[in-house]
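Following this message is one structure expressed as structure tokens.
One chain of protein is taken out of this complex; the other chains stay put.
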Amino acid sequence: MNKEKALIAYVTRMGDNAIIMAQRLSEWVGHGPELEEEMAMGNFALDYVGQSRMYFSYAGELEGKGRSEDDICFLRDGWDYGNVLLLEQPNGDYGETIARLVLFETFYSLQLGALVTSPAKKLAEIAARAIKESTYHLRHAGHWLIRLGDGTDESHRRVQDAIDRLWTYTGELFEADQVDQIMQSDWEAPDLTDLRGHWHRQIDELLAKATLQKPDDGWMDSGGKNGHHSEHLGYILAEMQSLQRTYPGANW
Amino acid sequence: MPRNKLQKTQREEIMSKQGWPLYEVFIRARAGLSHRHVGSIHAADKTMALDHARDLYTRRNEGISIWVVKSADIIASDPIDSDALFGPAADKIYRHPTFYKIPDDVENI
Partner (left out) sequence: MYTQGLDQKQKKSVADPGDSPERLAAFQARIDADEKIEPKDWMPSAYRKTLIRQMSQHAHSEIVGMLPEGNWISRAPTLRRKAILLAKVQDEAGHGLYIYGGTETLGVSRDDLVADLLSGKAKYSSIFNYPTVTWADVGAIGWLVDGAAIMNQIPLCRCSYGPYSRAMIRVCKEESFHQRQGYEIMLELCRGTDEQKRMAQDALNRWWWPSLMMFGPSDKTSEHSAQSMAWKIKRFSNDELRQKYVDATVPQADYLGLRMPDEKLVFDEKTGHYEFGEIDWQEFFEVLKGNGKCNRERLEARNRAHDEGRWVREAARAYAEKQAAKDAA
């Protein structure tokens, strides 16, 4: 794999993460625990839709085959989607959604923080924009994790369960494959082993504030980055792509 | 929905215990302007109040700074006292520059 191919794959994966997260977060709009929180989830989902558009357009540009952001988003099947498994898991209750946000955004902010200096100019620009959004998401979700962890017995139990359940998907975030290695050596993308250390320190601190236990690193599920997904992704794509698939070539 | 109707009293009871306090929101639109009252939000604590104010009132680039204050902490004048409070200022016309007649040919005054 040459460095150009690796960059395309990497950018597409970031777009996939963003759009799958957007699909999940937007499920809360109209159904949240309080109206103000629906606003927050709506804002986050919008941020992610916006990011996915930037990543997909850039990937299409790099590829040079004339594929638009929508072609990349709506006309690929699951095996070509490279989002991490963590993001396609169902929302669960609000605690689980918050837990996922915290686990992912902590990773993502670190990733973006490293990418802002990448020689892949456009990627660096997108990262500079996205990191502002991610920082706010993390602030909001982090406070919520503390509230729920240190709130009532029920909320503590629920959010601890959520962290335990999602933990098995956190290993994949730091698994470096060929794409990551080339990105690191040629495009100054972060070293995932390094990043893992930072991630653990931040998560430890937050879990402690939330009076939550950190689960043991047991067996870790993975495969999403290479298109090996759980059953959930198929449903997300079936729903998201339905109009494009039913009416091929139509303009909307 | 009969089920909901039956539960209503109970629901209301629970809700009054659950509700989050009301906060007033003030936004500074840009440097050089003062904060201006824009509305209210509910939140359980001050950090959440700031987040909610941000998510509701600055979706369209409306601000660069936010104040929130618990509505209960605002001390407001009462319209019943309006005459006593604001009436006396009404006839102090000598406090306004237009009260003074200065000939037009006097400059810079």
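The chains carry the letters A and B, assigned in the order they are written, with residues numbered from 1 in each.
Quick note on the criterion: a contact is a pair of C-beta atoms (placed from the backbone, for glycine too) under 8 Å apart; a residue touches a chain by one contact, two chains touch by 3 or more.
As the structure is a computational prediction, the values presented were derived from the model and not from experiment.
Interface note for the absent chain: among B:Ala31, B:Ile74, B:Ile93 or B:Ile109, the touching residue is B:Ile74.
Those residues of subunit B that touch the chain absent from the view are 1, 4-5, 7-8, 11-12, 14-16, 18-20, 22, 24, 37-42, 44-45, 48, 56, 59-60, 71-72, 74-76, 78-80. Seen from subunit A, the chain kept out of the figure touches residues 19, 22-23, 26-27, 29-39, 42-43, 45-46, 49-50, 52-53, 56, 69-70, 73-74, 93-95, 144, 146-148, 150-152, 154-155, 158, 236, 239-240, 242-244, 247, 250-252.
Here is the rule we go by: only the chains that are shown with their structure count from here on.
Subunit A and subunit B have CA centres that are 38 Å apart. Interface residues of subunit B, counted against subunit A in their complex, comprise 20, 41-45, 47-48, 51-52, 54-56, 59.
Interface residues of subunit A facing subunit B in the complex, by the touch rule stated above, are 34, 36, 39-40, 43, 136, 139-140, 143, 147.
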